[in-house]
Every structure is written in C-alpha cells, then in structure tokens.
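Here the complex is missing a single protein chain, while all its other protein chains stay put.
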Amino acid sequence: MDRTHILRIDCADRTGLVHAITGVLFRVGLNITSTHEFVDRETLHFFMRTEFAGEFDRETVLGELHASLPEDTRITLSEKRRKDVVIMATREHHCLGDLLLRHRYGELNARVLAVVSNHNDLGELAEKFEIPFHCVSHEGMSREEHEDAILKVIDLHAPEYIVLAKYMRVLSHSFVDRFPNRIINIHHSFLPAFIGANPYRQAYERGVKIIGATAHFVNHSLDEGPIIAQSVIPVGHTFSVDDMQQAGRDGEKVVLARALKLAFEDKIFVNGNKTIIFD
Amino acid sequence: MDRTHILRIDCADRTGLVHAITGVLFRVGLNITSTHEFVDRETLHFFMRTEFAGEFDRETVLGELHASLPEDTRITLSEKRRKDVVIMATREHHCLGDLLLRHRYGELNARVLAVVSNHNDLGELAEKFEIPFHCVSHEGMSREEHEDAILKVIDLHAPEYIVLAKYMRVLSHSFVDRFPNRIINIHHSFLPAFIGANPYRQAYERGVKIIGATAHFVNHSLDEGPIIAQSVIPVGHTFSVDDMQQAGRDGEKVVLARALKLAFEDKIFVNGNKTIIFD
Amino acid sequence: MDRTHILRIDCADRTGLVHAITGVLFRVGLNITSTHEFVDRETLHFFMRTEFAGEFDRETVLGELHASLPEDTRITLSEKRRKDVVIMATREHHCLGDLLLRHRYGELNARVLAVVSNHNDLGELAEKFEIPFHCVSHEGMSREEHEDAILKVIDLHAPEYIVLAKYMRVLSHSFVDRFPNRIINIHHSFLPAFIGANPYRQAYERGVKIIGATAHFVNHSLDEGPIIAQSVIPVGHTFSVDDMQQAGRDGEKVVLARALKLAFEDKIFVNGNKTIIFD
Partner (left out) sequence: MDRTHILRIDCADRTGLVHAITGVLFRVGLNITSTHEFVDRETLHFFMRTEFAGEFDRETVLGELHASLPEDTRITLSEKRRKDVVIMATREHHCLGDLLLRHRYGELNARVLAVVSNHNDLGELAEKFEIPFHCVSHEGMSREEHEDAILKVIDLHAPEYIVLAKYMRVLSHSFVDRFPNRIINIHHSFLPAFIGANPYRQAYERGVKIIGATAHFVNHSLDEGPIIAQSVIPVGHTFSVDDMQQAGRDGEKVVLARALKLAFEDKIFVNGNKTIIFD
C-alpha cells in the first residue's frame, strides 16, 4: 500500500491558489484523499492541508509548487508518521497514565521517548509501560538551572513535540522559544476563565455551573497560547473543590489526547494566537 | 457588492476533479470564498460545494463545467438567496413560534409563505406575525382526501421547502414524493431511539438519562429519513413525562432552526440515507 | 385539588433540623411532595426547600417552625404561584421574543407586566403579544436621571422580579439595591470569561473553541453576581464574530428561560456569591 503524504501550505490569499496547487499534484498523478482549505477573512491569509497517496519525486513536487505559488508561501511536505514526543509531568497521574495506555496500544500516533518530571512520584507509572523516566528535581536550583538540566535530558531524545501532562511549573521564555508551537499543555479550566493556579478552587469560589479543560500551545504568556481543544463538565452546588477536581480529570485527559491526535496528524495551523483545525 | 453564488457538484470520484472545477472558476475570474469537498470512501462518490463572488456568464460557466467533468455529474449553480417555505404544524406552538420570530427578524434565510395546520389553534400565532394561515381539518376525510386538500393550499404558494414544525400526522408516500429531500421534520427523540408516537413517554418508561431531538429529511420510512442535526438534553429520575417534554422543547426548536439554516444555505447533500453537511 | 405550598428555610447548621421541620409538617398533617436540603460545608449553613399540599393554618405552622428552630432562622412559606415580572431589554429581540412566546403559552410561570426599553425597536414585538411597552430613552439624561425615570415606570407595576433580557446598560448600585437577588441578567459569555462588552468579539480574538452564556443575579459587580445557569456551544476557526453571535443567541435564550423557571419556582437560594439550585 502506498504511503500517505501530507502537504501543508499557507500564504497571503489570492485567486487561483487551489487550482495551482491541485494542478501540481494532478500532473504528477497523485491521488488526493482529503483536502481542507481556509482563508482568514481578517488577515486575508490562506491555509491548505492535503493528504495524498502515490509515488512521486519529492524535489519535483516541491519545485513545481514553489514555482506556482507566491514567494512568501510556506510549504511543508511530509510523510504521515508517528511523532517523537517527550512528556513532562509533575505528580498527577491521570493524564500521563492515559497517554501511556494509548501509546502502549498504538493509539497516540507518537513514540513517547521519555517522561521527565521534577518529582519521583510518576516513575513507577512510566516504568510499568517501559518508558524511560527522568527525575530532574528543582530543589535548590534556580529556574534557569532547573530548565537547563531538563533541556539536557530532553536533548538526548530530540523530540518533535513536548507534552505538558500536568507539569505544574511555569516555563521560561527561553525554554518556550526552543520549541515554538511544539509544546502542548493541558490547563484545568475553561480558558480564558481561571488563568493561573488552582483553577478548580477559583471555579468553586466563583460558583460556576460548568467547569472545563483547555489544551493549548504554550507561548510566552501563561495559559494564553493558541487553544487547540476545550471540553466542559456540568457541576453544581454540591460539588466541593475535590469533587470538581475529580470530575475535571476526565475532561483533562480526554481533551489533551484529542489535541495531541490533531497535532501529531499535522492537522493544526497556528494562525496568530488562534488555531485552525483541519479535521 | 457582488452577489454570492453557490456551485454544488457531485459525481463518481476520479483524480483531478477539484483541479478541473477550480480551473473553470479561475479562468472566468471568479473569487472563491469557501470550498468544501468530500469523497465517500464506501461509494467512491465525490461531493463539492463552492461559494464565489463576481460577475460571470452562467451559460459559459455551466458549459465549461459540463465539458470538464464526467457525463453523470450533477451540477447546480444558484444565487445565494432566501428560500420559499411553507410550514406545517398541528397544535404545539414552540417550533412554529420560534421560526416565526426568526423569520420576522430576518434570521431564517427564508420567506415563510404560509402556515398550514389540521387544527385552528396556531392561527392566532401566525396572524401575530402576519403569515397566511390555512386550517385544513382532517375531520371526516380519508388521508388521501386530506393530503389533496393540503396540497391544493401548498401549491398556491409553490414552496421550495416544506417544514414540519411538529406536524403530527404521517405523510403518504405520494405526498413525500412530490417534494424529494425538500420536506424537513423535527422528531422529538434522539433517532433511531424512540421512533413513532410518544417518544417522551417511551424515554420515560425506558429510564434514559439523556433525551434528544432530531431534524431530518422525510422519506418513505417514518422517522428514518436522512438525519441533518441532533441535540441532547440530560434528564434524571425526577423528570416526569411532562418535565421531559418541557425540557425537550428547547432542544427541538433549536435543532430544527439549525437544520433549516443548513438546508436554506444549500449546505446539505443527501448521500443515500445520510447527509453530508458542508458548514 | 389542594394548592401547593413552598417552605424555604435557612439557618446555621445543627443536628436535628430536618427532623424538627418535618415534625411540624407531619403534626399538621401536610403531605410533603418533595424536599431538598443542603449544608454548605465551608460556612456550615443549612438550606432546605419543601413542597407540600394540604389545608393548614399559616400562622400555626410558622409559629411552630419558629419555636422549633434557632432564632436566626429565615423562613418563608408561600403558595406556589406565578411571579410578577418586568422585562428590560435594549434592541436585541431573541431573548425577549422567546420569553413572550413562553409567556403567551403559559410556560413562564410568571405574569409579564411590562417591557421597558431605552429604545423603541422592540415595541412592536411587545405589542404583538399585548404587553405594555415603555420606552424610556437615555438620550440627554444622566444615568441617575435615566434610572429614576425607569424606576417610575417599574414602580407602576410593582414586580417581584426584573429580567434583563439583553438590557445593555450597566445598572447603578442604588438601582440594584432596590431589588436584591431579584434582578436576573443574561450575559453572552461563559462567565467569568469575557466579562464586560463585546464578549463574542473577545471570544473570537482569543480563539476559543467553545462559547457560552450565563444567567445570573445582578449585584454591585458587573457580571459577577451569583450564577444560576450556564450553557455552551462549540465553535471553530470558521466562525466569524457574527457567526458566534448568531450561534450564541440560541444558548442565551434557552439558558435565560431555564434560570427564570428556577427562580420563579422558588428553587434558588443565594449563598454568598453562589447559588444553590434545588431542582
């Protein structure tokens, strides 16, 4: 069976883009199995994602595409394949456990290369699933020193994505800049409500009737990066903070996995501080 | 401002269709504002819907499209505009009232030409909104005679769509055949659960924890036509049949309006007994 | 058929409260049809709502209850009946129209005495449903003068509740103080996200994947009063601000109606800045 390839293109919008792009693929004889396009009406920017199967000469296709499209066009052409991933976590097990289960049964579309944590608690869980576990304690270290130590471990594995599966420390700008739009976090609230620490406590104090979870790319602003997916769970006056936390965990793990699936299948474009999801 | 046009195409799938279609539009100089395509992998059938703006010669575009595409291709090219609609209802006011409100404020993308009912109850409501109301009682009539009487009224208005806003009588095959994929019904259950009469009573007896509503095209099989949209509402053991009915009404009216919006904007393809929604 | 009565009690929690209260009702021979109680574990405050049917001497029951319960206990005993309501709105029709429809068909558990607006637009809608409409323009007036003029109109009707059905002006503290926990507002966001003006624009800019609506009591802090009910609607990158607004309207009107039903059936206790919902 032919391999599937994914072509992603974005550029300033103009007439004829789809025709030009599909023309290149048609002339090379490729069989498109799915195409999505979107034009942002505020910025007049064009985004397109195409999956196709067939044999082709990569350089020819890229050459023809570049020749047919405006100079500032970004083009990526890659084979559909599992992504290399490092997971960071702190003490909570539910997101990490869920990801390791999916990974074990081939449902994550990723290779989990390692788990990195600032505590020892989750080592046993990683070990159950035979994933290398690195404990890098932050005790007695500045944030800079701690991140340097973590980066050394991460660099051993050279991941394409870093997943923050309830990693409870804020990352520095310089750390984030190493992995632009490649760090995905799960925040345990319905962003932008309840930014920062203890969102369930905040939700409890505010008396909301629905709580949520948000998976997003990490950028310089805490909890303000491009949102990938969100989910909600109804709550009521009988819910304690603990009840909310417990109910919320299911939302967190499910929405994180959903976001990762989208990212690892190259289905997300980051458009300023928003995402475009081609699913 | 240029008018918006909608091009809808479906045919057996083959390589190069999108390129061929966008080529015709590009050569005529039309500006595509949105395109959706879908290939049904089971039937290998191709569906495409494109919106574009600009001046063009209709015959030229259709001629070029037919020349570029397989013989069995269905092509419709129409201006984006409000649809002509007749609403049928029986006694319940909530769907009809909601549609008349939306209509009054230009949110239905339709012209409601008339309301037809087998009872008098809703006449006052139609009158409030200055919509002609025809009461065609079924008393003392065979189903055939009653439908003939209704059709006489409907034919006065020559609607493009018939909306069954809680019309509680089953339509005959011959009635339905007059309006293929042009009659939209709201059924007060989460189809295919609770087909037929008294779905809330059925849901109550079964002890379900979620009830629903389904908007669908009407075909020969009762409540089994292509589904357009569905919605759900959580219920619990404290709900009586009346409570379910009351809670369900909001779901019914909202999901019916959502389905009509999709239909009236030509965003639905019927694919066998399913729908493809390009939204 | 006997009338239904509603007994609402709250006081500092202590052992034996339920037994004491049910004892009074039992001795008078009343038939309880539903009871809810809740103890806030943080404040150790007890809340109870009971519905019962039967003939009784009001003074006797209240006397016995007060004799059996701590001194600081708040007790209200009232017949189940429709509440008197004034609706305030500005220009948007969807919430007002929905409420007037429900009212017309006896589904609001309220008598709508009047509609008050700072614009003329909705007068026609109120008139359709034969509800007095008062336009009190704010043009050329200070906020104080405007509110005085509105209060004059409201006082003519002596409502138990004021419903802000998309009333787009902020109310002063002194206005709010006139109707403590008796003004209900619908805010077109998932509070506490997007407080203030233009929440759909804010949601669009933030790139959220779910939008919401919140019905709440009005207090001194804008959009920060006790939340009664919330609802959410999924959105995506293809949604413009207008699309969000249009999709959001259905959530707004449904959640406002749900909150009013709870309030008008005396099912809500305000507990600090939260609500307890006995449904």
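For clarity, chains are labelled A, B and C in written order, and residue numbers in each chain start from 1.
Simple rule for what comes next: contacts are C-beta pairs under 8 Å (C-beta built on N, C-alpha and C of every residue); 3 or more make two chains touch, one makes a residue touch a chain.
In this text the structure is predicted, and so the values were computed from the model without any measurement.
Engineer: Of B:46, B:133 or B:190, which sits in contact with the chain we cannot see?
Structural biologist: B:190
Engineer: Which of A:107, A:144 or A:177 touches the chain that is not shown?
Structural biologist: If we include the chain that is not displayed, A:107 is the one touching it.
Engineer: For the chain not shown, which residue from C:3, C:19 or C:143 touches it across the whole complex?
Structural biologist: C:19
Engineer: Spell out, residue by residue, where the missing chain touches chain A.
Structural biologist: These residues of chain A touch the chain that is not shown: 93-94, 97-98, 101, 104-105, 107, 128-129, 238, 246, 250, 254, 257-258, 279.
Engineer: Just the residue numbers, please: which parts of chain C touch the chain that's not shown?
Structural biologist: The missing chain touches chain C at positions 15-16, 18-19, 22-23, 25-26, 29, 31-35, 37, 39, 234.
Engineer: Please give every residue of chain B in contact with the chain that is not shown.
Structural biologist: 38, 41, 190-194, 205-210, 212, 226-232, 236-238, 240, 271, 273-277
Operating definition for what follows: only the chains that are shown with their structure count from here on.
Engineer: Using mean CA coordinates as chain centres, what's the chain A-chain C distance in Å?
Structural biologist: 41
Engineer: Chain C: which residues touch two or more other chains?
Structural biologist: 238
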